[in-house]
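Note that one protein chain of the assembly has been removed; the remaining protein chains are unaltered in position.
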Amino acid sequence: MAKILTLGEIMLRLSTDIGVRLNETQQLDCHYGGGEANVAISLANFGHQVSFASKVPDNSLGQAAVKHLRRNGVMSDFVQLGGARLGTYYMEAGIGERAASVTYDRAGSSFAEAAEFPWSYEKLFSGIELFHISGITAALSVQWCQWTVELVKAAKKFGVLVSFDINYRGKLWSQAAAGKALKEILPYVDYCSAGDLDARYLLGVPEDRMNSGFVYYYQQMQQQFPNIKCFYSTKRIVYSASSNQLVETLWLENTYYESEVHKINPIVDRVGGGDAFAAGILHGLISDFDGQRTVEFATAASALKHTVHGDCNQFSEIEIEQFLTAGSGRIVR
Amino acid sequence: MAKILTLGEIMLRLSTDIGVRLNETQQLDCHYGGGEANVAISLANFGHQVSFASKVPDNSLGQAAVKHLRRNGVMSDFVQLGGARLGTYYMEAGIGERAASVTYDRAGSSFAEAAEFPWSYEKLFSGIELFHISGITAALSVQWCQWTVELVKAAKKFGVLVSFDINYRGKLWSQAAAGKALKEILPYVDYCSAGDLDARYLLGVPEDRMNSGFVYYYQQMQQQFPNIKCFYSTKRIVYSASSNQLVETLWLENTYYESEVHKINPIVDRVGGGDAFAAGILHGLISDFDGQRTVEFATAASALKHTVHGDCNQFSEIEIEQFLTAGSGRIVR
Amino acid sequence: MAKILTLGEIMLRLSTDIGVRLNETQQLDCHYGGGEANVAISLANFGHQVSFASKVPDNSLGQAAVKHLRRNGVMSDFVQLGGARLGTYYMEAGIGERAASVTYDRAGSSFAEAAEFPWSYEKLFSGIELFHISGITAALSVQWCQWTVELVKAAKKFGVLVSFDINYRGKLWSQAAAGKALKEILPYVDYCSAGDLDARYLLGVPEDRMNSGFVYYYQQMQQQFPNIKCFYSTKRIVYSASSNQLVETLWLENTYYESEVHKINPIVDRVGGGDAFAAGILHGLISDFDGQRTVEFATAASALKHTVHGDCNQFSEIEIEQFLTAGSGRIVR
Amino acid sequence: MAKILTLGEIMLRLSTDIGVRLNETQQLDCHYGGGEANVAISLANFGHQVSFASKVPDNSLGQAAVKHLRRNGVMSDFVQLGGARLGTYYMEAGIGERAASVTYDRAGSSFAEAAEFPWSYEKLFSGIELFHISGITAALSVQWCQWTVELVKAAKKFGVLVSFDINYRGKLWSQAAAGKALKEILPYVDYCSAGDLDARYLLGVPEDRMNSGFVYYYQQMQQQFPNIKCFYSTKRIVYSASSNQLVETLWLENTYYESEVHKINPIVDRVGGGDAFAAGILHGLISDFDGQRTVEFATAASALKHTVHGDCNQFSEIEIEQFLTAGSGRIVR
Amino acid sequence: MAKILTLGEIMLRLSTDIGVRLNETQQLDCHYGGGEANVAISLANFGHQVSFASKVPDNSLGQAAVKHLRRNGVMSDFVQLGGARLGTYYMEAGIGERAASVTYDRAGSSFAEAAEFPWSYEKLFSGIELFHISGITAALSVQWCQWTVELVKAAKKFGVLVSFDINYRGKLWSQAAAGKALKEILPYVDYCSAGDLDARYLLGVPEDRMNSGFVYYYQQMQQQFPNIKCFYSTKRIVYSASSNQLVETLWLENTYYESEVHKINPIVDRVGGGDAFAAGILHGLISDFDGQRTVEFATAASALKHTVHGDCNQFSEIEIEQFLTAGSGRIVR
Partner (left out) sequence: MAKILTLGEIMLRLSTDIGVRLNETQQLDCHYGGGEANVAISLANFGHQVSFASKVPDNSLGQAAVKHLRRNGVMSDFVQLGGARLGTYYMEAGIGERAASVTYDRAGSSFAEAAEFPWSYEKLFSGIELFHISGITAALSVQWCQWTVELVKAAKKFGVLVSFDINYRGKLWSQAAAGKALKEILPYVDYCSAGDLDARYLLGVPEDRMNSGFVYYYQQMQQQFPNIKCFYSTKRIVYSASSNQLVETLWLENTYYESEVHKINPIVDRVGGGDAFAAGILHGLISDFDGQRTVEFATAASALKHTVHGDCNQFSEIEIEQFLTAGSGRIVR
């Protein structure tokens, strides 16, 4: 069991039932989530002592976000109350050939608009072994970009391992801006979620006709950032909004690992699948699983996430191990 | 049948089921409404040809608002698409002793933030007999306050009757600001929804121990604004969130009318009750009902509104007449 | 325990949720019922062996009606399959001041259009002690009017007690037609549900200023039909669609009985309240309860019916007795 | 943007949830639709000015049908109110190996029983560029068969393009009757939805062992009706109620076009898939898309229809174009 | 039509919606079922006169179980009321790679704890042609194991055919205990559901490398129990919780039959699939279908069961025959 801190925005997701368009629906389902919050919950499920730092409005929606964290065993002492509103987005559920469709309404949120850094580093990192944050946080504002750099630096200063998920979102910032920020952040990072597209478009790794696979890109990124102990990323084939194939990859100590193939069909809810994977990797690393076991565990966690509604993975370590053992779809009774 | 224009903001209301708190709910019901939109729909139900002018974002939520108007027979040609977001609010349903509780998330809406006036007066008022707008619109921004004044002036210039509902909301502007605006607006108004509290706190009518009733305040307002042909207002006794008593009052041609008493219990949805009343009054005036019939019709419309979910009244003129005839609660079969 | 037969139409009721208009609803609740079917189910709940005779289409809706009967312990051997359709009606739920509103779609049903009488009297009445039928059946067609007369005659011939519920529906036949039929039917009836309005408008009992109460009308009907052993009827005060006061009355062996007052608030579903009352009276008569116990039992049965969705009463004799003992609304735990 | 008229019956569909049988369900979902109404809505979504002519009862269900049209941007001025009832059908949702099952209750509807033709041709066709009607309308009664012939003749007289969807339903009329009617109708038709089965069984095209494909049948039909500018039809492979493969075909100016293959899995709601395709073809023709783009657009429209509940397609031209570009099932965020 | 008796426990199943974990759900669906009860209902659907013998508590849940039986046409005269509680289990619905997960809460049930045998054999078997019971009943207690042996003996004594479904559940008893009981039971059995695993692990049939198929195991079991007229069993391939392939096998008069392949995707509810198959086999045997028709009918019944919620098959003989004729997934309209 490790003491872990994650920090980021937590949002309200309002989603339609399958087969109903957002402009026709009379009802929306409420879920709360965000990359770092989802990772926090997964790690709490795996038995770690996890805190999540964020800022939410001091109203019912902010309370609901806090209750969601607590219910899932995440400590909310560093969730500051205040500011204007909770970031929100609407998701029209996809199915078959039709992809899910997102309508963002996240501008002006309490978190994104925070004018002062809400915590002291001393308190945040006291006793913490691992700190996780993502590129989404850095993308929210110039202020948050700067704070993200400061946070990873401070974490290192306090002897905390740093986990970073690039999680590039084209709607939030340009590739150039992201690349610039990453150059400042990654030198302080220990574990990094980054794939071939990140390597090419954000980190400037040149395409190489002879070396198109993940290994090449991991090697190139490793050269740029020798401080990073592991990279990991997803190879997803999207057959349709209901059917995906999932293979996850891990680069650890200059060795490449790839999980077994998971056929996810039907997909209940894809949101948070990457966060479940990241948390699985972090749990494997913390628990000294070997590379293969780490990537299998993390992939299974991600596959299971696809079978439940909501942004966060809701499976314990034991359940994931049983899933890996039992194979697909058999009832135990 | 008259040609009518109303103009204002239309918002998304997300509400909980009865007995569920907003910070606990997993699901929200969607309704679309706003004072002027609700009045438009009521008047369309009564057989008039009604247009609604507004601005909504060019996304699924904006489309949903337009579809809501169309479904209810209101023309949406003057609904401009664009801007950042649809004004939103969350309503935790009240019941019994516990009042409904509103969490606003309306700042920064496409309508409120409109930088340029979206229409030409010529097109807006072409062929229009009656124009309805409310104080909420004037309260949204300095810009909208100025445009509201210009709109009522333009309406008069085009020979259009002007209906104005003060609809004071303390969360949007101060009494002083509202009072100042009303002094500019009311000289151009023909029909005005305004009650004793509006008279005292916004229009500066002095309290008079000997004359505490509605008649006194109507007389005083009539003196201030001799141009106004009728005032109307609600006398509501709130026993609980589920049980109200409703009496509506009308001041028309220096005569005071008061409706029969309606006991509303249980209340299904109170939102839009005042708009249903306003639309009922306007329909009576347009249709040359006498004062008593006008106020009874309008009160019945408002009472019926309380029995349905959603912001808008969904009853036709015939249904309201039958309701007035049949009395309370008997099945016809 | 008695062997009982009831005969009539069973229909599909499609009803809205509270607060939603039929022209707005996206969903309808399904219930199956009809006067004689509801009486059959109540009597089966009270431990009698009850058959229901009817005709329904040989499709899923007909099957659903049969399944509804069986689930509630009523034998469906005399439910003939065939014909065009199941009689249907839509009910917009009422609440508060707004009454429920019914949209009929019952014309052309398998039952109403039956061209030949579907059973032999010998089989129908074999072993039967009590036969119950209502004026609705007689009103469905000229054919059914004639068959109703023949049925009550045949019942008497086979030594079966006859129970008849006038249940006048102005939408199905005129007062004159109903009155004419009743003159042919009532001479064969033992137990009759008939009230003051039936007496005046269908049976020609003259109004008498000095004798406006139920006793007078019961006496007058008793004089016309000395064969009838008991009359019973409801005194309902409708405060609103959600709040009624219920007092039930019984005329038995020239004595008048009146139940205690039941305040029904809120009403969950009023449909079938009269049938629950009728079944309660019949159970009291069969079980040799005295007059007062009979009317109290029947009224309690009717009051409880108002607290459940669906057309039929779902309470056993023991539950009704407990309800009479416990008084209103206390949890036993 | 074209001015378009479609004419036909609109019905109420009451459907079960997946996995629940009609004879077990306690709840039904309401949808409104019909071939010509669905085409009207699709075309309104694509930006055309569309009127729908029909007849519905003057009750809540008739109003609901009108509100459905209006919500979706279709003008309802030619929807006459009156007659006995709204045609209805019950659909038990299919899934996997089990097909959906339909229980019709459409006889005696206001539309089918219309005794007099409800409109004047002058008003109906005033300003109209395209008129769409289907064989279902012709099949409803001898009267409607005759009126359908008159309608297509009148349309031509008024210079209106005529679109006709054969839409043969064996439950409504025989192949002989349909064939006879088609011989009278098709000489006035410009665009015709007709496939190989229609050609063989209704239009008497002989089977030819050497020419079993769509091209052969289109050629043969083209010979019979040289006036028809285009034929189109669906090649659907039904793997199960949940999984279909869809290829659409078009015969335009003696050239055969075939869409890409769409794998529809899972199917949310298949009803109206053909109407969505027809409307897509008409939009392509009106918009002067070339043959291939027309058939791809129409097939995409039909594929998307399968992903939403309800009879009508709910996607705009832009959404369909984006769908064609994006490929299957990817979230944009 | 045969007179049939089945005997066993009926339980309450409380299940989650798809995509919701049991520890997160706010709502559970209620189904009632059990192996022998499910077989009873299937056989009643096929037109037989079926009684079910059991014991349930004399409370609302016991009543609900009885109502479920009655609704589906099963006679409940032998359902004794009494004892402590209804056996219950919670099912977290599975989907895709994630299997359903069962939480049992069945200990201490009225049935399992029955201290005295609740019926007389004379009454139970009076007029009965076929008796069906399963190994689950024998596994519930030492008492029930003994009673099961006595029941099959008594059945034979009364000239009743005996059907037995081994239905081994490792959570209820050991392989050794089951094997011992089977040795006592099977000599009195006519029809037996038993597959290769039962043969190997319970009946001690040795593995044989050269004979790994069903035929070998059926032959071996037939040698052990020459009294048994037929064996049958399922060959299920579990691709995932949502997708299975089903082939059913039958050993009848020393001949092996195998059904066509059914691809079940998606699976709505797998519970009771085996009972539907067993009932189909019994119906074929009773109805003198030949072996192939019997196994095809039974497999189709089982396949259809997978498409509906709830433990019991809800399809009639006609529907199953139509399904076999129509093939997969086509709408008839």
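Order of writing sets the chain letters: A, B, C, D and E. Residues in each chain are counted from 1.
Please note the rule applied: contacts are C-beta pairs under 8 Å (C-beta built on N, C-alpha and C of every residue); 3 or more make two chains touch, one makes a residue touch a chain.
Note that the structure is a prediction, hence the values are computed from the model and not measured.
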Residue touching the undisplayed chain, where the options are C:Leu81, C:Val142, C:Leu197 or C:Ala326: C:Ala326
Residue of B:Met75, B:Val102 or B:Ala326 in touch with the missing chain, whole complex considered: B:Val102
Absent chain, residues of subunit C that touch it: 262-269, 303-304, 306-310, 314, 323, 326, 328-333
Residues belonging to subunit B that touch the chain removed from view: 18-21, 23-24, 94-102, 104, 169, 171, 238-244, 266, 270
Contact footprint on subunit E, counting only the chain that is left out: 14, 21-30, 59-61, 63-64, 67, 84-85, 88, 90, 92, 101, 103, 105, 107-108
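What we mean here is this: only the chains that are shown with their structure count from here on.
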Chain centre separation (subunit B, subunit D; CA means) in Å: 41
Subunit A-subunit E separation of Cα centroids, rounded to whole Å: 46
Contacts with two or more other chains, residues of subunit E listed in rising order: 266
